[in-house]
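Right, one structure below, let's go through it.
One protein chain omitted, others in place.
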């Protein structure tokens, strides 16, 4: 249940209103926006009489029941679209943020070359895996802490903010200077990790699990917001289906639905979805057209020699070409790259 | 195995070359294109020595083994993109053909109003279901033959070519004046029906089954071409996945792959894929951006009262708005609507 | 909505009660069973007052609303388990009917050898494909009408009733002497074919589509019953999932649910579900234990040379061994083979 406050009610009164509910055993979420300020109740509200609250509180404009299990991420509770800020990058409405870089950080030379080239082409954020979740214990597991150091070096040299995947909550110290911490698809329902990044003071890029529903993705985001971190970026990256020709099936309907149902920004990773290089550019154009807030694309200076996911990585020239194409298209969407 | 002919070889020689293979027990497909003319062998070619054929035939430029089971629809065999012509409408490269109309033809008034409005908005082909495959035997099954008559009347009044679904091979007489005959998703592997439309002298719109792979869709198209009809339009319309929030999951990667692997035009039906009206326009934009050759969109003059699929149908004003938007976007794709 | 009649009401009165509803625009299904006789209404029953009907009719014991779309196949409407009789074979409660034979009829020698051996081992019905739905137009399509003739010859020599797949409604004449007509998975929603077999005077074996829900399977059976044929056997044969190691994923929960929700017998085809010979016997044991009414197993006299599905076919000795095992187990389930 959410109560939308009348305009210009002093915050003190709203906090006191919320406190009253907490005394009665409810959890509360306070959502302050330009469209409205709202207090959302968590708990069994079956016995709450909305009309009575509106009449007696003096500060509530109206109330409504929220049937969805997700509350803090719900656009009904928080009508303003969330803008996640990373340095001077704004992720969310009005922009189409391109995140690029290799699947794995492999060497200083590799990450610096890729970083400078994707920056020159127009990428706003550098991605790179240091701690890598791999199906086989015998596969390359990433450069680990050294990978993070190389990313930080690339950040220093190019000025690009960086995003990298965290695999468990004991790794948080490594991510102190990382700009965005990523939760990978396999960890989307690793709730202790969600709680841990919910306490970090930096944006979280939350990838949809390969067999997770849209609602489950929102519920996982809810864990992060419930732990105190409102800067969550949702990421569609393909779901597992019967179709064998692609690695996963990219679900662009999810982008539209996520943006309808939640105020959080939504980006798409066409590289992992397709698993095939030649699909990345056409899908990226579709991602822009469908209304997403950005893409994350794997780019490598030598895909044929990549230690991970080479088959889906663009080379540097292909990334240049993609960016040229996206730049032509962004104005039609009223977005800046 | 496909043999690409040298340029300017007389057709007679090529036919004689093919006949030689048929005498040896192979099937052959003759593919004549601007890029090249080719003869494709059907059967067990393991023992065929390509180099020997090239050397001795005098007319073969080169040969290669085709690992795919689909031959006639394979771009390796036929390099030119197929353009399907319906009146003055060209479906295929260079155009983005919009097909629209109601899920079911319900009345003269309904189909005439929808037809004139979608034509005015820029649709090039009118769709309308007369024979309706319904999950329940107790649901409205379409107006049947009367539905076809109403479509023909709408065609006469607006000049729009029409497309409608055939449910079994005994219905072919009803479709004599229908411009494009549609095979629905449930019938994609109804092979006797595929053979029957393969003998009709008109284009076939073949929808992907809800749980059919891309390769199976191509194999079903192969049935139609093998029966003699080269005018096949493939249609992606969403696949069945675990995600409950949409009717099906639209698979735009399939569009890219189908166009890479086959020379046939590919259109998309975002209405059935999503099952939700508010998703149709964003998905339609993505369909255009990803490189498809058209869309098929359900439009109704009164969706709330539709006898079928109202929840996913655009109303006439929404269709106008979508067409305005697509018109702005088509030039970026070098396509005409 | 279903009305359960009081005991011993004369049939004439019940027919007259049903006729009254038909006059008011409803469809009706009359279900006569040992547990009760019932009249089920088809149509919008929102305005029907059950209590009023009970009070005024004099013959209705009680009524209830049926939320499911399926009516005639619904156990709520028809409480007695249906027994399908084929010669002296009873398919349904109390028996575990083993149907076996090759995927395709290939030759006289083959079908006669397989038939006599599976009969000797204890199979009660012979299966064999004559009209084969194949993904590729270039694959063996079955012996067609000749295949049916060979099956009839095997029936004559062994006394085994036969089951074979029909692919379209124009083929019904070929099936005149076939004991059970099979609808394959690809045709589960070929509604015109369902209507056609609904008018045939013989049992129908209806296979679940590879991506059809349990409810859709019941709705397809409803088509057959609605057309007048109550002798339908449902067949679970595996569904399409992301798992690549098996051809399909056998869904044994479906067996339990189908038997709870419907009165129709349910058998299982473990051969197509698994697609791997070594899985057939363990799955067959599980099928018996879970409560199914039978299995359909592919057996071939020379699986390595089979024209179709050899990898999943048992050889004759393996089938013998499976039958020995099932015979030991059937008493525990209070079933006769």
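Annotations for the structure displayed:
The chains carry the letters A, B and C, assigned in the order they are written, with residues numbered from 1 in each.
Everything that follows uses one rule, which is that a contact is a pair of C-beta atoms (placed from the backbone, for glycine too) under 8 Å apart; a residue touches a chain by one contact, two chains touch by 3 or more.
Keep in mind that this is a model prediction, so the values were computed, not measured.
Among the residues B:241, B:262, B:299 or B:313, only B:241 touches the chain that is left out of the figure. The hidden chain makes contact, of the residues C:13, C:202 or C:285, with C:285. Within chain C, the residues in touch with the undisplayed chain are 211, 213-215, 239, 241-246, 249-257, 260, 273-274, 278-279, 282-283, 285-291, 328-329, 332.
Contact residues of chain A toward the unshown chain are 27, 42-43, 69, 71, 133-138, 167-170, 186-187, 189-193, 209-211, 216, 219, 222-223, 226-227, 240. With the whole complex as reference, residues 211, 240-242, 244 of chain B touch the missing chain.
Throughout what follows, only the chains that are shown with their structure count from here on.
In this assembly, the C-alpha centroid of chain A lies 49 Å from the C-alpha centroid of chain C. Centre-to-centre spacing of chain B and chain C amounts to 34 Å, using the average Cα coordinate of each chain. Residue positions of chain A touching 2 or more other chains, listed in rising order: 211, 241-242, 244.
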